[in-house]
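One protein chain is absent from this view; the other protein chains keep their places.
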Amino acid sequence: MPRKFGKPTDPDYEARLAEFEARIARGEKIEPGDWMPEEYRRQLVRMISQHAHSEVVGMLPEGAWITRAPSLKRKMILIAKVQDEAGHGQYLYHAAETLGVTREEMLEALLSGKAKYSSIFNYPTLTWADIGTIGWLVDGAAIKNQTMLAQCSYGPYSRAMVRICAEETFHHKQGKEMVITYAKGTPKQRAMAQDAINRWWWPALMMLGPHDSDSPNTPTLVKWGVKTKTNDEVRQEFINEHAPEILEAGLTLPDPDLRYDEATGNWVHGPINWDEFWAVVNGNGPMNKERLEARRRAHAEGAWVREALAVYAARKQQTAVAV
Amino acid sequence: MDTQWPRWEVFKQDTPAKPHQAVGSVHAADPFHALLTARNVFARRPQAVSMWVAPASAIFSVTQEELAEGQEPKPPAPDPRPSTFYVFRKTSHKRSMTFVDYVGELEAASPQQALELARQRFTDAEALAWWVVPASSVTKSENSPETVESWFAPAKDKTYKQQSYYGVVGSHVSKFKRPRGEDDE
Partner (left out) sequence: MNEQVKQALIAKLTALADDELILAHRDSEWTGHGPILEEDIALANIAQDELGHATVWYGLRSALDGSDPDRLAFFRDAGEFRNCEFVELPRGDWAFTMLRQYLFDVYEALWLSAAARSTYSPLAEAAAKVVREERFHLQHTQAWVERLGLGTEESRRRIQAALDEQWGYAQQLFVPLPDEALLVAEGIVPDLAEVKEAWLERTTEHLRKSGLELPLQPGYQPASRQMHTEHLWSLLAEMQSTARWDAEAKVW
């Protein structure tokens, strides 16, 4: 896989960096095996593996409701959705692997608590309406980011994102359809939908990352074509699209300062509680321990299974060689 | 010591008229298991008519840049016996959804020789990267109509995975607003 990661101390670093940046400026994709700065690789591994972990941990809050889905159709949709999240984790681990990091190393980082994943999944799913709301808001926010990353300069990440976006659109739509259905349903259904919107709105805004002023990596990532928009830009797009739709559905949003600004065409939001964001990121959210514990348990309980197949495969290969 | 099993590159063919394309990889224990896994991971939705898998460790990959600089990497475990090699090629840096596509097979004494022959034979487009894979390392899905039906056709009926299934949300949201004054039942 990639063999050449340039360091600033390399004699030809400046020349190659200029060439690399020119390629990105021309809109070319960087592929495994191409020269790239070590820092580009490092940032990508960080982003892609965090993203993969988020998909895998993200299976848990929703997966917990598969056995309680209220209709055959919703149950089917939810299994397919959570399965897609596993698939997205799978695509993303692959993209990171093309940069020379192994699945074993990435999982070790996740299970030991060293690696980060999206803070949103450390919130509990308290009712069935959370499933629709996660689709509408959380996947809605994720798509904003992913659509941007589909343009990313690194080929394998960009390809994973193109596939993921195509599939996520279904996640977003089924969630929106579900919440809108409940918003015009029985009083209990409507109250459940409103409660879910109230709990997920702020975390959804936070999951798009800290303000640009607190996001030190952003300028480099934008220059190298990894990101094409800043966190605040993506967040604004998300609010502009979702706030009016939620209000039109007859639901309210838990932000007394939220208003439409005629001059800019933007929906202006009130202050975000970043203390809560950092507390969750740093391991003190309501579900951090449970989520990691569930991953560790599945990993440990699967160890004998992985070993059994490895032993079977080795034995088969030996037999084949002997013959 | 944990194992996540070896990595296998997956080549998916979307229609009989298209080449097999590298679409990603799966972790699996053995060749047939890798093929089953590839179907589960990469055919959740249509389209596919055929899949191949090959251990990532058996693939000899070389970029144009490496060839130009004479920095060609060593192929994995060179096999001294002449055999058939499958050749894949990447021809564009421009779009996301292009990576290495199957271009053909040839007989050669080693991966290096296969690469040299490929560079002479497949000249219809500029190659930005080459993958050379011994045919003996590739496991293929069966081409029988029964297998194609069983492996790849059912995904077409799983319409709930398509966003168009939720067409109702495509209409304006106000359609769903309850008329004022209507009491809840």
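The letters A and B name the chains in turn, as written, and every chain counts its residues from 1.
Everything below uses one rule, namely that a residue touches a chain if its C-beta (ideal position, glycine included) is under 8 Å from a C-beta of that chain, and two chains touch if they have at least 3 such contacts.
All values reported here derive from a predicted model rather than from experimental measurement.
Engineer: Would you mind listing the shown chains in contact with the chain that isn't displayed?
Structural biologist: A, B
Engineer: Going by the contact rule already stated, which one of B:37, B:96 or B:139 would touch the omitted chain in the full complex?
Structural biologist: B:37
Engineer: Check the options A:68, A:223 or A:259 and report the residue that touches the missing chain.
Structural biologist: Residue touching the absent chain, from the options given: A:68.
Engineer: Of the residues B:11, B:151 or B:166, which one touches the chain left out of the display?
Structural biologist: B:151
Engineer: What subunit A residues would touch the chain not displayed?
Structural biologist: These residues touch the chain not displayed: 56, 59-60, 63-72, 74-76, 79-80, 82-83, 86-87, 89-90, 93, 128, 181, 185-186, 188-189, 294, 297-298, 301-309, 311-312, 315.
Engineer: Which subunit B residues would touch the chain omitted from the figure, given the whole complex?
Structural biologist: Within subunit B, the residues touching the omitted chain are 4-5, 26-30, 32-33, 36-37, 39-41, 44, 146, 149-151, 153-154, 157-158, 185.
Everything below uses one rule, namely that only the chains that are shown with their structure count from here on.
Engineer: Find the geometric centre of each of subunit A and subunit B from their Cα atoms only, then give the gap between the two centres in Å, rounded to an integer.
Structural biologist: Here the centre of subunit B sits 23 Å away from the centre of subunit A.
Engineer: Can you tell me which positions in subunit B touch subunit A when the two form their complex?
Structural biologist: Subunit B residues touching subunit A: 2-5, 7, 24-27, 29-30, 33, 41, 44-45, 61-63, 65-66, 73, 90, 93-97, 99, 128-129, 158, 160-163, 165-166, 168-169, 173-174, 176-178, 184-185.
Engineer: Once bound in the complex, which stretches of subunit A touch subunit B?
Structural biologist: Checking each residue of subunit A against subunit B gives 1, 3, 23, 27-29, 31-35, 73, 76-77, 80, 83-84, 87, 90-91, 94, 97, 102-104, 107-108, 150-151, 155-156, 158-162, 167, 169-170, 172-174, 176-177, 180-181, 183-184, 186-187, 190, 245, 248-250, 299, 303, 306-307, 309-310, 312-313, 316-317.
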